[in-house]
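Heads up, one of the protein chains got dropped from this complex, but the rest are sitting where they should.
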Amino acid sequence: MATTIVMPQMGYDMKEGTVVRWHKQEGDAVARGEVIADIQTDKATVEFEAYTAGVLRKIVAQAGVPVPVGELIAVITDPNEPLPDELPVKGAAGGSAPAAQAALPAAQASAAATAPVQPAPATPADVRASPIARRLARERGIDLSLVVGSGPGGRIVEKDVLSFAEARPAAPARPAAAAPAPAPAAQRVELSRMRQAIAKITVDSKREAPHFYVTSDVDMTRAMSLRREINETLPAERRVSVNDLIIKASAVALGRHPKFNAFFRGDHLQMNPSINIGIAIALPAGLIVPGIGGCQDKSLVQIADASKDLIARANSGTLRNDEYSNTTFSISNLGPFDVDSFAAIIFPPHAAILAVGRVKEQPVVREGQLAVAQIMKATLATDHRVADGAEAAQFLVEIRKLLEAPLSLLL
Amino acid sequence: MTAIDRQRLSKNQLLGLYRQMHLIREFERECERQYTRGHIKGFLHVYSGEEAIAVGAISTLEPQDYVVTHYRDHGHALARGVSSKDIMAELFGKATGCSKGRGGSMHLFDASKNFMGGYAIVGGQLPVATGLALASQYRGENRIALCFMGDGALNEGEFHEAMNLAAIWKLPVIFFCENNLYGMGAPASTTLIMHQEIYRMAAAYGIPGAEVDGNDVLAVRELMLEVVQRVRGGQGPYFIEAKTYRLRGHSIADPANYRPPEEVSYWQSRDPVPRFKEWLLAEGQASQAEIDQVGASVEQEIVAAAQFAESSPFPQPQDLHKWVYEEGQA
Partner (left out) sequence: MAIISYREAVSQALREALEEDHRFFLMGEDIGPYGGSFAVTRGFWEEFGPERVKDSPLSESAIVGAGVGAAMAGLRPMVEIMTINFSLLAIDQIVNHAAKIRYMSGGQFSVPLCIRTVTGAGASVGATHSQSFEGWYASVPGLHVVVPSTPKDALGLFRSCRELMDPVIFVEHILLYGARGEVPDGPFKIPLGQAEVKRLGRDVTIVTFSRMVHVCLAAAEQLAVEGIQVEVVDLRTLRPLDMETVVHSVRKTRHALVVEEAPKQGGFGAEIASQVQHLAFDYLDGPVERVAGEEVPIPYSMPLERLAIPDPERVARAIRAQLGR
C-alpha cells in the first residue's frame, strides 16, 4: 500500500521545512527507521527516518525548496506497486490531529452562531444613562433624550426615568416579545447633508443644553384685529403675518430680558448686543433657520418685509451664509400646520427657543362673562445653564403681554 | 561487570534487563517517528543513551516504593512497568493515556505503579520526593522514594532546600542525579562549579554520595542495591551521581550541534544498550537467537503501542474541566 510522506513536524513551533538532501533516489528500497532525507528547520538540520519500509517511489519535494509542515514530500510504495493515480493532498500524518484541533473551535463557533443578534437600542449611544435607566426606557418606550439626568456628571439614572414616566401619560410599551412578522427588507435612504446637519445639531443641543419648558396661552384676539387693520393699509406683498407680530414681540421682550439673547460659554455668558431672530422655515429638504438681524431697531413692517424676503429666498435657495449664522434667538411656528402646541429644540448656541402653535378660537371667561377668544399656545424651551424657571416664566409672560396689548408693538 | 555474582541474577533476569533497555531505546525512536507524523505534539525529550540508569536503578526497588522523576521521563516510566501502550497513548494526547491525556510527555503518572510523576519544572520534584519519604517515615512504613534529577537541577534552589530538609529529618529518599553533561545546550562545565564531582556536593548536606558509570546497567544496579538497603534501614537520604550521555539532542528540535563530534563518538562507543548486549553474548549469558527474539518481541510491543495510541479516542470535550478539583467541588 502506498504511504505518503509529508513534511514532518520537528518542534512545536515549526511551520515549514526544507529537504536539503535526499539520501535515497526514486526507486531505492528503504527500511523502516532508515534515514531518507536531511530536513532543515528554522533551528537545525535533522535526519528524517522512513516510517514504513518499501520503495521510495516518488520524490515530490525537490531539495532546497521550503515546504509547509504536513504537505506531501514523497511517496513510499510496496516493491512492485506502481504510483497511485491520485495522491491524497494531505499525507497519512494529517488525519487525526487536525480533526482533534477542530473539535473545540467547532463548539465555540456553534455557541457564537446561536447567540441572538440584538437589535440596536432605540436610545442614542451618546445619551449618558445608566444600564438600568436604558433598560427601563426601552421597556417603557421612553425617549431618553427627553429625560434630564441627575446622576454624577448629568448621567440619567434609574430614578430620573421613573419620575419621567410618572410625569407623562403611559405610552404603550413596545411588544418586546412579540414574534416579528415577516417584513419586506427595509429600504436604505441616504441622508442629505442638510438632514445630517440637523441630526448633529439637534443631538448636540440635547446633549449639551439641559432643556426645560414653560408654556402659556396667549390671547391673540387683539393682535389679530390689529393685524387686520394694518394689512388693510398695506399692499398685498407687504402684509404682516402673525409670525411677524411674534417676532416683534420677542424682539421687544429680549431687549428687556437680555439673558435670553445670550450664549452660554462655559464659565460665562456672552451677552449679544444685537437681537438677531432666527425663523424656522420648513423646506422639502429639511429645516433652515435664517435670521433677521438687528430686530431691536426694526419696526413691525420692516420685520415683515425682512421675513417675507427670507422665506422667498429660502425657497429659491439664494440665502447668504451670514444670514444663517448670526442668529441669537429663534422662533418655530407650526401654527400653519394646525398643531396646538409643541416643544422645540434649542438651536445652539442660543439660550432659548419659542415654539408656537395655531391661533384657535376658544371659549374664555372675561370679567365673569363667557366669551370667544383667539388663543395661541406658546412654549419656551430654555437652556437651564443660562436661566432658571422663574426667569423663563417672566420672559414668556412679557411676550404674552406684548401680544395681548399689541399697540406697543407699533411704537 | 563483575557484579553479576553478587547480584545473583539468573540468565532470564539478565535478559529481562536487556529487554527493558532495548524497549526504551526503540520506544524513543518510535516517539521521534510519531512526532514527525504529527501524532505527538509539544516538547519531546527522549531518554536514548541513558537507559542503563532507569533500568538498573528501578530494578532494585520494591513495588511499594515511590519513583519521582523529571521531564525526560519515558525511560523511568517504562522501567517502572508502566505499560508502553498507556505511555504512547498519553504522548498522543489520548483519553487512554497514563495521565488521561492531561499530562503529555513531561507529566507521566501511574498510581498503580507508585510512579509519582514526571515533573517539568527543573528541581521541582525534589521537595515532592522529600514529602513522599516524609509520609513513609511519619507512618512508620518501609517504603523509600527514588528521585531522579538531571545535572541542571543542582543549580536550582529547590535542590539545596530539599537536600537539607531530607538530611535534617533523616528521610528515606535517594536523590539520583543523571549527569548527562548538558543542561539543555549548556555544558555543565560552564554552569556548575562541581561538575566533575557532583556527588561530592552531597557532603555539604551531611549526605553520603557516590558515583557510578551510568552506562553500565549492572554497575548502577550494584550500587543501588547497597544504597536501597541502607536508606530503607533508616539511615537517611543518599545521593548518587551517574555519568551518562544523551545520544540525541535535548529535544526533538535539537540536533545538538553544540557538542564536539569526538565527544559524541566517544559516548556512542559506550552506548549502554549494545554494550550490555555484547557483554551478554560474550559472557554466554544470552545467545544471538535470544537477542533476536527480544528484538522481535520489542518491535511487536512498539507497533502494538502505536496502534493502540492511534486508535484510542481523544478526551471528550465535556471532560475539559474534569479533575481540576475533586468530583463535586467547584
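For clarity, chains are labelled A and B in written order, and residue numbers in each chain start from 1.
Here is the rule we use: a residue touches a chain if its C-beta (ideal position, glycine included) is under 8 Å from a C-beta of that chain, and two chains touch if they have at least 3 such contacts.
Just so you know, these numbers come straight off a predicted model, no measurement behind them.
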**Report entry** For the chain not depicted, the shown chains it touches
**Finding:** A, B
Query raised in the report: Which residue, B:38, B:97 or B:255, contacts the hidden chain when the whole complex is considered?
Result: B:97
Query raised in the report: Which one touches the absent chain: B:161, B:211, B:226 or B:290?
Result: B:161
Report task. Decide which residue listed in A:35, A:157, A:203 or A:269 touches the omitted chain of the complex. Result -> A:157
Query raised in the report: Out of B:31, B:44, B:58 or B:128, which touches the unshown chain?
Result: B:128
Report summary line: Only one of B:9, B:116 or B:227 touches the unshown chain, namely B:116
Query raised in the report: For chain A, which residues touch the unseen chain?
Result: 130-135, 150-152, 155, 157-158
Report summary line: It is residues of chain B that touch the chain not shown, namely 66, 68, 97-103, 107, 109-111, 116-117, 119, 121, 124, 126-136, 138-139, 145, 157-158, 161-162, 164-165, 168-169, 322-326, 329-330
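Criterion: only the chains that are shown with their structure count from here on.
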Report summary line: CA centroids of chain A and chain B: separation to the nearest Å works out as 68
Report task. Would you tell me which residues of chain B are touching chain A in their complex? Result -> 29, 32-33, 35-39, 41-43, 93, 249, 251-255, 257, 310, 314, 317
Query - Parts of chain A lying in touch with chain B, wherever the complex brings them together - result: 6, 8-12, 14, 33, 41, 43-46, 48-49, 51, 69-70, 92-94, 96-97, 100, 103-104, 107
